[in-house]
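Excluded from the complex is one protein chain; the other protein chains are retained at their positions.
And now, subunit A:
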Amino acid sequence: MASLVTKKSLFVRLVKNVNDCTKRLSSHFIYYPDDGKPVEGETTKMNMMQAINNAMDLTLKTDPTAVVFGEDVAFGGVFRCALGLQEKYGKERVFNTPLCEQGIAGFGIGLATAGATAIAEIQFADYIFPAFDQIINEAAKIRYRSGGLFDCGALTIRTPCSAVGHGGLYHSQSPEAFFAHVPGLRIVVPRGPITAKGLLLSCIRERDPCLFLEPKILYRSASEEVPVEDYTLPLGKAEVLRQGDAATLIGWGTQVHVLLEVAQMADEQLGVKCDVIDLQSILPWDEDTVCNSVKKTGRCVIAHEAPLTSGFGAELAATIQEECFLHLEAPVSRVAGWDAPFPHVFEPLYLPDKWRCLQALKDTLDY
């Protein structure tokens, strides 16, 4: 009898262990919910999908020129971010487009240039490249090349990005650096429901075209107490999430949560405290917050899922070494995806997980 109980508990433990393993494979990070509130007032528990849905809902309600369109958004889109919006606001305002990213972007630019608030969804960030020309040569430059006569600031392109555990080549990429090379655009990546709602509302109202990259793994796995009312968060501003003096850890999107865990591990295992910065805005990015932190700590680790070469970390590292040269105690370290197509089965090896980031931090501290 007693042995049976032992066996059972062993079995339970085994199952639990297997589950943990699976969890780690499909999700390479632990989610750290935001504890602060950006505005006072009533909150409700939302995951990131619901928070984005809520931001679009508020926009359609308050801005009569606003329209939402994209592939399959009529039924909510593949990730259901537009769920229920067509029933609520009609087929004229929330509608499906054909499968034509270039057309969607150009259509959105024309629509926004003519004065409507255009919220376009590209089904996956990996699919955005047919629209690359429109975004780079049309959206980003129209204000400049028309001498300020026209702009498409009312355009926001939302698109799911980054690793999801099983996305493989064409459902996992993080293309922020491609677009970060283009003056005239704004690029924003939220880290969870609260930031997603506030930053998306800012993007929609921003007078320059915005690319809003949504780490797709957070749609359902991240939930927080999100303020019910309308609020915005500043674009072009990074956020310091943890304070310390040993090193500065910089990331965006999902990677912020990896770095938060690394900071916790460093505290527990190495007895050091780190600054953890969520960059939030990739373009234009918050040079002040980053450089002030690195000047204070003298050490910096940057981590992103996109490949290392010409990843956005390169831009950060270059600026940091230029601005903080005499304060640096070690070279700026970058932990990133490898310079390889995003692998399917090797995803856990490809991603800059907490172990790689922790090792980079140790190397930086021991330099």
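The criterion applied here is as follows: contacts are C-beta pairs under 8 Å (C-beta built on N, C-alpha and C of every residue); 3 or more make two chains touch, one makes a residue touch a chain; residues count from 1.
Keep in mind that, in the parts below, contacts and distances are computed from a predicted model.
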From "BING4 C-terminal domain-containing protein", "Pyruvate dehydrogenase E1 component subunit alpha", "6-phosphofructo-2-kinase domain-containing protein" or "tRNA(adenine(34)) deaminase", the hidden chain's UniProt protein name: "Pyruvate dehydrogenase E1 component subunit alpha"
From A:R145, A:H166 or A:R220, residue that would touch the chain that is not displayed: A:R145
Selected residue (touches chain absent from view) among A:L58, A:C81, A:A116 or A:A163: A:A116
Residue among A:I30, A:C100 or A:L169 touching the omitted chain: A:C100
Residues from subunit A at the interface with the omitted partner, ascending: 67, 92, 95, 97-98, 100, 102-103, 105-116, 118, 133-134, 137-138, 142-151, 153, 183-184, 186, 206-208, 235-236, 284, 286-287
